[in-house]
Structure formats: C-alpha cells, structure tokens
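The complex appears here without one of its protein chains, the remainder shown in place.
And then chain A:
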Amino acid sequence: MPKTPTVHFEAASTLAVVVSSNEPLLFLSDDQKVIAASASFCRAFEIDPATVPGRRLSDLGNGEWAMPKLASLLKATASGSAHIEAYEIELRRPNHKTRQLVVNARTLDDGEIDHIRLLLAVTDVTDARAETRLKDDLLRDKAILLQEVQHRVANSLQIIASVLMQSARRVQSEEVRGHLQNAHHRVMSIAALQRQLSTSTGGNVELRSYLTQLCQSLGASMIADPGRLSIQVTVDDSAVEADVSVSLGLIVTELVINALKHAFPDERSGTIVTDYRSSGSDWTLSVADNGIGIPVGSDAPKAGLGTGIVEALAKNLKGEIQLSDARPGTVVTVSHRESAGLQTDLSAAA
C-alpha cells in the first residue's frame, strides 16, 4: 500500500477498502488531494494507479477532473455545508466521447473530527442513459406502430363495411338484403371490440362499455323508431380477455339481431335487455326481449346461420345455452359453471 504524503497516516484497512471498491471511488483529503483511488476508478477512467497518490484531483490524468463545479461542491462537502448526492457532471477528455457521470460525495466518518477526508463515488451512467434512451425510442416506435396498425384495421373494416352496405342497397331480394345487413352487423360488432381494445390497456376488455357500445351501434343501424324499440345493457364490472370478449360480442350481436327481427312484428313496441354477470369463473350472459315469444315444436323456426354461430361460440366458451319463455317474450341464456367441468352436455340445452 503506498504511503500518503499527508501528515496523517491512514489506516491500511481504510486504504484497502477504498482500493478494492467495486464502484469507482476516490479518497480525498480536505484540500482535494487524492489519498487513494479504487482500482475500478483507475480502470474506468484510464488513469495509471501509480500516479495517483498525493496528486491533486485537478491534476489527475490530463487534468480532465479539474472541474470548477466539482471542486466547489467538494469544498462545500468538506466544510459540512453541503452533500453531493447523485450530482451529474460530464467528463470531457480529448479523443474520448463525453461521459455522463453521477457523483456522490461525503466526508469519511471515522471519529477524527479535525481530520476531514472525503469519499467521492463516481458512476459512469453514459451507457445506462443511452440504453434508457433507446428503450424510450423503442417504446415510442411501438406506440406509433400500434396506432398505425389500429388505423389500418379500422380502414380495412371500413372497406368491408362499405362493400357490404353498397351490396345491400343494390340487391332486389329482401332476403338477400337481410343477409348482407346481418353480415354488416357482424363486422360492426368486431369493429366495436377493436375500438374497445385500442383504448384499453393490458388487453383485457371491460364488458360493460364494450357491450353498451355494441348494442348502441346495433340499435343505431336497426331501430328506425327509438320510441318503439330500445336496447338496455346491464353488465357488472367484469373484464375478460380479448378472445373471450369477441365471442361474447358476437353472441350478443346474433341474439339482439334475432330479437329485433322476430320478437316485435307489426310495429309492436318493446325492450331488449342484454345482461352479463360473473362470480369467480362462473358467468351468465343473457339477452331477453318482451316480444311475442318464440314458437315451439313444429312451428319452431328453422335454425339459421345466427343460431349456428351462437351454438359454436357458446361451445367454445364452455357455455350452456338455454332458451326459455319469459312471458312475455323470450330469454336466451348462455351460462358457464366451472363446477360443471368438462361435461358440456348439449342435451341440457334442449
């Protein structure tokens, strides 16, 4: 261990601790002469360890540590009037890129009150800062990209919706028009989800706002007289994964379209209620109307594409479909019971 040229002798253990510090560290006298420098300091800032002891901080290396701000801060620390905590400075050396340093300084507290010495820890944060900047840039790029994708999805859905609506206006057959309009509703149902997803964080979809928006959109395009027919949405605070929500949304779309088309003939007025509630992993979705009710037995309508879609989606969600007479009207319930486990017995729905 080199001898210090100051009048005081430092304990060998103190010097050893400084020299072996993993974090670049300087041990300074109160007049800012270097008593010891850690090997990590010499390595990080390319200073020959042999030249260090006894040298003034401002004379280290090629004089790059002669920073008036640092000197005045160290002076203030030595006099006890200030602490340097995470103070940022820039180290400029010829033929080197400027490094960003974070310095911490404090007086050594070893009981020798008259003999003030300073510990100066120097962390080079240049690379960490660059990484942070890169990460910020990447995050910004990702957000822009995501917006771009959402924009493209919206535009593509608009193209599909436009084509369907143009076809629906042109065809002569009422039945074909109905099918095209249904296809349009299904596209709009997926669009409502897309919109919901683009404003939500984390990929979970809040069902209340999603189903409300969905039913509003269905009502806007299918209900000519809002005074006669209305759709209510009562949904609890459930939030579900995007995949699940798209299935639930399509089920609601089909059931609401069905109710609007068949439950209220001859200018009958009424209400459709879409309800969803969950408890643990069990959930129940229902669409109820107070219309004319569904004929049963041989008068029952032939199952259409809508019924097929609802059955397939419900099965996927491990849900059971139940159709019941609400007197007046009809209620279709899709429910999932975790306790029911894997036995999704479809005969129970019949």
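Points worth noting:
To be clear about the criterion, a contact is a pair of C-beta atoms (placed from the backbone, for glycine too) under 8 Å apart; a residue touches a chain by one contact, two chains touch by 3 or more; residues count from 1.
The rule is short, and it goes like this: contacts and distances are computed from a predicted model.
Going by its UniProt record, the hidden chain of the complex is named "Response regulator" among "Ferritin", "Response regulator", "Anti-sigma factor antagonist" or "Phosphate transport system permease protein".
Checked against the full complex, the candidates A:166, A:232, A:279 or A:316 give a single residue touching the omitted chain, namely A:166.
In the complete complex, the residue from A:16, A:220 or A:305 that touches the missing chain is A:220. Of the candidate positions A:43, A:69, A:83 or A:151, contact with the hidden chain is made by A:151.
Contact with the chain that does not appear here is found for just one residue of A:187, A:285 or A:331, A:187. Where chain A meets the chain that is not shown, the touching residues are 147, 150-152, 154-155, 157-163, 165-166, 169, 187-188, 191-192, 195, 198-199, 213, 216-217, 220-221.
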